[in-house]
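Now for subunit A:
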Amino acid sequence: MNNFLIVITLALCLLVFVVLYRVVFGPGVFNRIAAISAIGTKTLVILIIFGYFYNRVEMFIDISLVYALLNFIGCVAAAKYLETEG
Partner candidate 1 sequence: MMSVMTIVSVLFILGGLFFFTTATIGLIRFPDFFTRLHATGKGDTLAVFLSLLGLALYEGFSLTGLKIVIIAIFMFIAQPTATHAISKAGLRFGLKPWMREEDRK
Partner candidate 2 sequence: MITEQAPILIVIVPLMAALVTPLLGWIRKDICYIWVILALFVSVMSSATVLNTVIHNGIIHYHLGNWLPPWGIEYVIDHLNAMMLVLVSGTAFLVAIYSRRSIEQELPEQTVYFYTLFLLQVTGFLGIVITGDVFNLYVFLEIASLAGYALIAIGEEGAPLASFRYIILGTVGACFYLLGVGYLYIVTGSLNMADLAGILPELYGSKVVLVAFAFFMVGLALKMALFPLHVWLPDAYTKAPSVASTLIAPLMTKVAIYVLLRLMFTIFRPYLSFELLPMTKILLIAGIVAIFAGAIMALAQVDFKRMLCYIIVAEVGYMVGGIGLANSVAIKGVVLHIMNDVVMTLGLFTVAGIISFKMKSHNLTDFKGLFKKMPLTMAAFVVVALSIIGVPPTCGFFSKWYLIQGSALAGNWIFIVALLFSSLINIVLFFRIIEIGYYNLDASVSHGHDHDEGSVVSEAPVSMLVPTLAVAVIILLIGFYNQSIITNIIQYAVPKL
């Protein structure tokens, strides 16, 4: 099971790498924000899998919850900013 999770994590890292293309080159700020929130979801899962590697999942859940929460808030804040500007 542990090896399986390592493979999953590597695959997710690869996906994150692919999404980073949109973050770095994505035309305009909107694509970047969308890509960043997509990265957020993937890293959320990676974070919990790290918890399994350490055998202390309950410690990592709090972090990933905060992670999800603040990703959401940041996204909303950026959206509000663009709305008021446009």
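How were these picked? Simply put, all candidates are chains of the complex that A comes from, given by their letters.
As a working rule, a residue touches a chain if its C-beta (ideal position, glycine included) is under 8 Å from a C-beta of that chain, and two chains touch if they have at least 3 such contacts; residues count from 1.
These figures come from a predicted structure and were not determined experimentally.
Only one option in 1 or 2 touches subunit A in this complex, and it is number 1. Across the interface of their complex, candidate 1 is touched by residues 1, 4, 8, 11-12, 15, 18-19, 21-22, 28, 30-31, 33-35, 37-38, 41-42, 44-45, 48-49, 52, 57-58, 61, 64-65, 68-69, 71-72, 75-76, 78-80, 82-83, 85-86 of subunit A.
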